[in-house]
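Every protein chain except one is present and positioned as in the full complex.
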Amino acid sequence: MTTTEPDVILRLSNVVKDFPGVRALDGVELEVRAGEVHCLLGQNGAGKSTLIKVLAGVHKADAGTVEWLGEPVSFANPQAAMKAGIATIYQELDLVDDMSVAENVFLGHEPRKFGFVLPGQAARNTTTILRRLGHAEVPPRRLVRALPNAGKQLVSMARALSHEAKLIIMDEPSAVLAHDEVANLFRIIRDLTAQGIAVVYISHRLEEIREIGDRVTVLRDGQTSAVNLPARTTPTRDLVSRMTGRNIEYVFPPRPETERGELLLEVENLSRDNEFHDVSLKVHGGEIVGIAGLVGSGRSELLETIFGARRADSGSITMSGKPLRGSVATAVRAGLGMAPEERKSQALLLGEPVYRNMTLTTFSRIARFGFTDADREQRESMAVADQLELRPRDVRRSVSTLSGGNQQKVVVGRWLLGGTKLLILDEPTRGVDIGARAELYQVIRQLTAQGVGVLLVSSEVPEVLGLADRVLVMREGRVVRQADAGQLTEDDVLDLVMAGSLDTSGEEAA
Amino acid sequence: MTALTTTGWWRDESREPLRRNLGLIGVLVALFGIGAIIRPDLYGDPQWVVDNTLVILQQAAAIGVVTVGMTFVIIGGGIDLSVGALIALAGVWSTTVATQSFGAGGMIFTAIIVGVLAGLVNGVLIAYGRLVPFIATLAMLVAARGLAAQISGKQTQVSNDQFINGLASSKVLGIPSLVLVLLAVAGLGWVLLNRTTFGRRTVAIGGNQEAARLAGINVRRHTMLLYALSGLCCGIAAIMLTSLATSSQAAAAELYELDAIAAAIIGGTLLSGGRGTVTGSLIGVVVFATITNLFAIANLPTEVQNMVKGGIIVFAVLVQQLKFKSVKQLLTRT
Amino acid sequence: MTALTTTGWWRDESREPLRRNLGLIGVLVALFGIGAIIRPDLYGDPQWVVDNTLVILQQAAAIGVVTVGMTFVIIGGGIDLSVGALIALAGVWSTTVATQSFGAGGMIFTAIIVGVLAGLVNGVLIAYGRLVPFIATLAMLVAARGLAAQISGKQTQVSNDQFINGLASSKVLGIPSLVLVLLAVAGLGWVLLNRTTFGRRTVAIGGNQEAARLAGINVRRHTMLLYALSGLCCGIAAIMLTSLATSSQAAAAELYELDAIAAAIIGGTLLSGGRGTVTGSLIGVVVFATITNLFAIANLPTEVQNMVKGGIIVFAVLVQQLKFKSVKQLLTRT
Partner (left out) sequence: TSNETPSGNAQTKGPDAGNPNAAPGKKITIGFSAPAADHGWIAAITNNAKAQAATYSDVTFKQVEAGKDAAAQRAVLETLIAEKPDVIVLLPHDGKELNAFGLKAMNAGIPVVNLDRAFPDALAYRCQIKGDNYGMGVAAGHYIGKALKAKNIASPIIGEIAGMDELELTQERSQGFKAALATYGFTVANRRAARFTADTGQKEAQNLLQALPKMDALWNHDDDQGIGVLAAINAASRNEFLMVGGAGSKKAIEDIAGDKSVLKATVTYSPSMASSAISLARLIGQNKGMADLVELQVPKEVILASETITKENAQTYLKLGF
């Protein structure tokens, strides 16, 4: 029995968690002090989310001890953890779409009198919290369904703050946030730590960890490969090698000096009410066109419209000279492929094995006379899994048991199979770890080398600039700048997207 | 835009249910119009129209009460196929000679207790035994009808209690008592769903069970209570039916489960859970009762009735959808 | 890696369904054991046991065919409440005097066409009219029974065709023809679900409709086809029932929808879609047929029968779950 330092509020030792067939945590150590930002680093599938779910009372550890405020604890359910002062923002947004913002924030601990909810008080309290979060304009009675992703993340955060927490766990909160929102998030975190509240922060973006973190614990294959490293000073090379066991620099593959190919996609004056206006763009074979912009600037809607999943109000889309008439099936037949933004709701069959998810668009082509060929599907999926370093590398496993980042790889991998001529990627690296990210970039480049055109949306400006050949900057549904990637710097882009940035939801609340 | 600033405590619901309900009310008006065309003599008489409306509401009363409970169960992500059987069981149990000897109070008490307990059994099987709701309540359907047949010896049991028998024909302020019971249950249901933690948690569990669990809601206990609530409604409905028929039997309330589910869905409740309104369900019940009433007035043969009814159901749902989608959108969406 | 090399073409299914099925087979064995205890005289006679097994299978035949169609619909994220009504409609239509004059071929053709067309109407309403499947097929249930009553004048229509009437009593290689029909339909269904693009699309649509749409699958057309497939199964089942009863009537196949859905779910099909097996559904059907058979052998009165049946259903599902969860896990999970 060691005497804990007074300021250590949480100590995990030798925590083990088994899932059928996988040991997700295999003797993890963690120590969190009051008022610090403790970062968790690790590849996709390293066990970060599992670890915090053990802390939050969602999973029970199979072995090991958890000490909270000096007492050994084992939370039986999430409520117990919350009562003890641990609040969690989960990686998958766990909100109830058909309830209002305020109801979501206070779900499970509603302000009430004799069992009657007090909607007015809930709304007022929600507004107070939202103001603290810098978003007083979000109407607390608006249905969560109607909010953009960033708004939903905000609600998750408000929910965590609505508890009297001593420790707040944030599992990749920045994944769905754009640049300015991340800055806002950091302001809030500093606020919290100033009050002595500890934060466990998970992210795949090293620069964020440098900026906000105090200490870092690195997980690898369910084990702690490094504890309590100083967040600002530990060299990147060290961190990456502790995570991956390899040396990977966060680099983009070089742009090849090849001629760009024939014109594939041509979009002219495309508009949809209240979403985007007069967008024109061209994508050639062998080139990557990136679209930068803030969350809510209408990029996802644009991509979905091009792909035929939404119907344009005006404008035209042609692929290889032939007009596309708004249906996904025709778009796919014309050689388009899209990895949508929300993997769980838009892309994955959670009950199905990985290979069936990967071949979702190609199984008909692999089939002969309408009969599917499972062997070939598995072989081809396995090749993609190798290419993307899927972890664990078993394509017959149910995709629901994969970690978030690995699920994303499956979605992207889907379009690496079959004869896609133009690939539309909406936030393809959201939640993907550094190592796999580099692989993914490599793969995208390889595809362009084979003549495929890529249309890419990312909220990470460096990614757009580093990967794309040409960049479009969108603001409030309009393209405000179009240039070769080399002619733009990160600051240019940020200036463009922020310039006179009107917060649309703020306008509504007025 | 202004809607957001003028938030009264009753205004925080989304507008979509309202529009759906308007669609259904349109259907009701259309049914009335058809009646007026077929039988101008009757519909021309205001007194008759008022009486007939009360008759429709009275016929909607028992199934309406059940539908309120069903609405909660469906919003909470479940389904209850046993409601008809529970009504029969509660009705038969409360009209046994032994129970009747305790008078109206004893009968009402028995019906409600039987309903709640059977509902609890459903709830325990589903929440703690982790049976699929469809199967658990189907098993209860079969078993409860069997038990009701056993208790009643397959005889129709006549109620001799004057209070119970008189209930159905009594009126308060010109409104039939059973209609008042329905209004009371519906009102309580509305408050429960929209103004209490119980209701909000029901929506949360049906909308996203995992999220509800992570938010610290005791999903299992709550699920169990939902089925008990449905059982309670069945107990109340059993008394109402006994009063209407001055008797009870094991075959009573047959296929009420389908009627109640259909009314809830037509009223805008999502079968997959997480969304629904008590008001919508009630209007759904009234629409079905009005259709039946109109058929009786038009004196259609049963087989034609059924064919037309199928058409009306489809039409009613299409009308609801047209309320907020243009025809063009309807046809062109991929 | 090595796992990949051992994949035969029949092996790529996940193991969970297999375990569930083992649970159900355990239930079947238990039922057999109970029979042997109650009536050792009968169960001791091997010839009787074989005959009885064939009887059970023959009774499972028509409902089994319907359940195969239902399994596809449910896996595809829908539900078909109209199957019983479609069987009645197809049966009645194919036994009208006019149709019978075309002989067995004409009758079979009519039943199948009626089934498929009615299924297509369901499919169009759901896929293109965007009606909730529950409501659309409920409307079809009501309408089809009405039409069947209209066509038959509510009379039992006797089949005079020797081929149709003889089908049910004929055997091929000692196996009743109807059982062979069931095996053929189930076999085709298994191949369709597990080995064809049609089946894969069904699973994809039921598992995540939006993902299927974004993957380029024509969700609407496929959904429509699923209901047509269910209608086709109803047409086949109608002929089987006509052959068994040498007649058809508007009230035939009552509540087959509940039986088929229950069999599919007990067999491991997820009511919310995306998962299910033909084999599981078939075993589910056989379990129900065996229960009914056992009740007859044990000479239980109807009411006791129903009470016991409810219990057996619950027990069967619990057994399935216990196969892969320990009791402790069952009790401690929140």
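Just so it is clear, A, B and C label the chains in written order, and each chain counts residues from 1 on its own.
Throughout what follows, a contact is a pair of C-beta atoms (placed from the backbone, for glycine too) under 8 Å apart; a residue touches a chain by one contact, two chains touch by 3 or more.
Everything numeric in this text was worked out from a predicted model, so none of it was measured.
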**OP:** Could you tell me which of the visible chains the hidden chain touches?
**Re:** B, C
Subject >> Selected from C:Thr246, C:Ser272 or C:Gln321 as touching the chain missing from the view >> reply: C:Thr246
**OP:** Using the definition of touch stated at the top, determine which of C:Asn165, C:Asn194, C:Thr223 or C:Thr277 touches the missing chain.
**Re:** C:Asn165
Subject >> Residues in chain B touching the chain absent from view >> reply: 42, 48, 55, 59, 62, 145, 149, 153-156, 158, 165, 241, 244-247, 249-252, 254-255, 292-293, 295-297, 299-303, 305
Subject >> Residues from chain C at the interface with the omitted partner, ascending >> reply: 39, 42, 48, 51-52, 55, 58-59, 145, 148-149, 152-156, 158, 165, 168-169, 241, 244-254, 292-293, 295-297, 299, 301-303
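The rule is short, and it goes like this: only the chains that are shown with their structure count from here on.
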**OP:** Could you grab the centroid distance between chain B and chain C? Build each centroid from C-alpha atoms only and quote it in angstrom.
**Re:** 30
**OP:** Could you list which residues of chain B touch at least two other chains?
**Re:** 213, 218, 334
**OP:** Scan chain A for residues touching two or more other chains and write them down.
**Re:** 77, 309, 328-329
**OP:** State the interface residues of chain A toward chain C in the complex, per the touch definition above.
**Re:** 76-77, 307, 309, 328-329, 331-333, 338, 340, 345-353, 356, 360-361, 363-364, 367, 370-372, 374-375, 378-379, 382, 393-394, 396, 398, 414
**OP:** Using the touch definition up top, name the residues of chain C that touch chain B in the complex.
**Re:** 81, 125, 129-132, 134-136, 138-147, 149-150, 154, 213, 220, 250, 258, 261-262, 265-266, 271-272, 302-311, 313-314, 317-318, 321, 330-331, 334
Original post:
Where on chain B is chain A touching in the complex?
Top reply: 1, 4, 7, 9, 11-12, 14, 195-201, 203-204, 207-208, 210-218, 274-275, 332-334
